[in-house]
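Once you've had a glance at the structure underneath, I'll fire off some questions.
One protein chain is absent from this view; the other protein chains keep their places.
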Amino acid sequence: MDRGRLESFSDGVFAVAITLLALNLTVEGPGHGTLLHQLGHHWPSFVAYVISFFTIGIIWVNHHVLIANIAVVNRTLLFLNLLLLLVIVAIPFVTATMAAYLTAHGEDAHIAAALYAGTFELMGLAFTGLLEWALHEDERMHQSVPEVARNAARARFYLGQLPYLIAIGVAFASAPASVIITALVAIYYVFERTPARAPAGRGAGV
Amino acid sequence: MDRGRLESFSDGVFAVAITLLALNLTVEGPGHGTLLHQLGHHWPSFVAYVISFFTIGIIWVNHHVLIANIAVVNRTLLFLNLLLLLVIVAIPFVTATMAAYLTAHGEDAHIAAALYAGTFELMGLAFTGLLEWALHEDERMHQSVPEVARNAARARFYLGQLPYLIAIGVAFASAPASVIITALVAIYYVFERTPARAPAGRGAGV
Amino acid sequence: MDRGRLESFSDGVFAVAITLLALNLTVEGPGHGTLLHQLGHHWPSFVAYVISFFTIGIIWVNHHVLIANIAVVNRTLLFLNLLLLLVIVAIPFVTATMAAYLTAHGEDAHIAAALYAGTFELMGLAFTGLLEWALHEDERMHQSVPEVARNAARARFYLGQLPYLIAIGVAFASAPASVIITALVAIYYVFERTPARAPAGRGAGV
Partner (left out) sequence: MDRGRLESFSDGVFAVAITLLALNLTVEGPGHGTLLHQLGHHWPSFVAYVISFFTIGIIWVNHHVLIANIAVVNRTLLFLNLLLLLVIVAIPFVTATMAAYLTAHGEDAHIAAALYAGTFELMGLAFTGLLEWALHEDERMHQSVPEVARNAARARFYLGQLPYLIAIGVAFASAPASVIITALVAIYYVFERTPARAPAGRGAGV
């Protein structure tokens, strides 16, 4: 089974999911206050759009790198990949929900922010599934990854999950603080550019 | 005529259809009860999303395997493929309808569940069209499939259609029971991983 | 400039446009009459979905064949292709409009049906642009097409435009009759399978 259609289908899903994020950018139209007021009122939608866009973008880059290094495509990999895509496709929904409730009073803002960070955590876990599958047997990668590099990749990856776990907890104290943490993770990975890295290491940089 | 664009177009349609499933994930927003209450109220949408996602995912995997083994791409194949895609593209609609009516009283829940299972049955029939076309003449596959393997593939495939037929019938007694059957089919095929199989056999595993 | 991305971008647009057709499949949900009644009430949406799906599918098949035979990809071709895609992308809109007005009283049904057939006519004209560009200079196709075959392709193509022109006219007498003509065109091309045809001839079979 070749890698081509796995990549082509995944790229399609990533592309549609990242574009559907923009369906949440909207104003009510004439007759609902001035346009500037409406744009101002919807600021959480714009912030949420940028954070989710780059978060999906980052996971796409990592998916790109990991799959490019995989030598074997079997049914298990296809279903682990489906599991990741199941979470990716849900991101526009949790993004819209977070944006709608970020400025709401009471418990709802906390729950919406926790749902948002929690979905990114699930995305990380699903990516872990792919990564662990790839690292599990030597012949699954184009190049054998030594035990040390493998554990380093795992360590960095599991560490990378931590901020999302923290963001889930923080959500119940302050929704905006939780969202800021998810934004910082995206900014960190956009600028992070460690030059010399093993493929699996790069794959781990969620 | 080459296989490339058939796969690329099909992958695009599968990717968009599977992503549009998420448009049905939605809450009413602030002012319609607590967020937790709304999420709870919409549980059929989340269940329906997961079942339909994996069902489309499975048919994509099987489509992938079957097309990869086809040596000849002609106009008939392109239109049999369009017929399958016609059903795939309708799945987000029947998923949303099933989710909206699953907890409704009276006849409507039964009809919505039957519509849901019936669409999956149609999907299976459309896939049968592709499979029968591929098995019909020896030179249509990269490897000749012996008569015995061919009939085994057919037997397994027609058996695989049975649960959806049962789900249609059960729908009129109990909508949730019918949906559970469609979910079990998806779970079965996610975990099913018979190692040694002829390509046509794998193609048949809908 | 290579053909790969032209095909990949076009396939993406075709795939999204054909899938967005299904957004028009919808019921009002619980509390708006029985589900069966709603499904019955929306029958024009289902008919429109099937006609538009196969019409887009047919033009995709023809696009596939024409582009596969083109040897030169230049800026003119890219923009002629954009013109075709501009019409394709508008098809879900005219499909939804036709379905919404097919059973309306008075002038509106006629206009909606004429808009529907007119868009298919525009699609044919845009495809003519591509075809004429390809036939215009010998080196634009992989195989030189003799003058006779060229004119035969043109004749068949321009003849193929006729039904849509007739459907526009008929729309003002009877909207359903106009829609039936567009459906017959789709059915004709699905079943039409002239075996021995020059590439340009197949390209012309819109």
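In this document, chain identifiers A, B and C correspond to the written order of the chains, with residue numbering beginning at 1 in each.
The rule we apply is simple: a contact is a pair of C-beta atoms (placed from the backbone, for glycine too) under 8 Å apart; a residue touches a chain by one contact, two chains touch by 3 or more.
The structure displayed is predicted, hence computed values, not measured ones.
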item	value
Identified contact with the non-displayed chain, of A:A22, A:L165 or A:L184	A:A22
Given C:A48, C:I111, C:L135 or C:I168, the one touching the chain that is not displayed	C:I111
Residue ranges of subunit A at the interface with the undisplayed chain	7-8, 11-12, 14-16, 18-23, 25-27, 29-30, 34-36, 39, 49-50, 53-54, 57, 60-61, 64-65, 68, 190, 193
Positions on subunit C contacted by the hidden chain, ascending	1-2, 4-5, 8-9, 11-13, 15-17, 20, 75-76, 78-79, 82, 85-86, 89-90, 92-93, 96-97, 100-101, 104, 107-108, 111-112, 115
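Going forward, only the chains that are shown with their structure count from here on.
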item	value
Subunit B residues counted as touching two or more neighbouring chains	8, 11-12, 15-16, 20
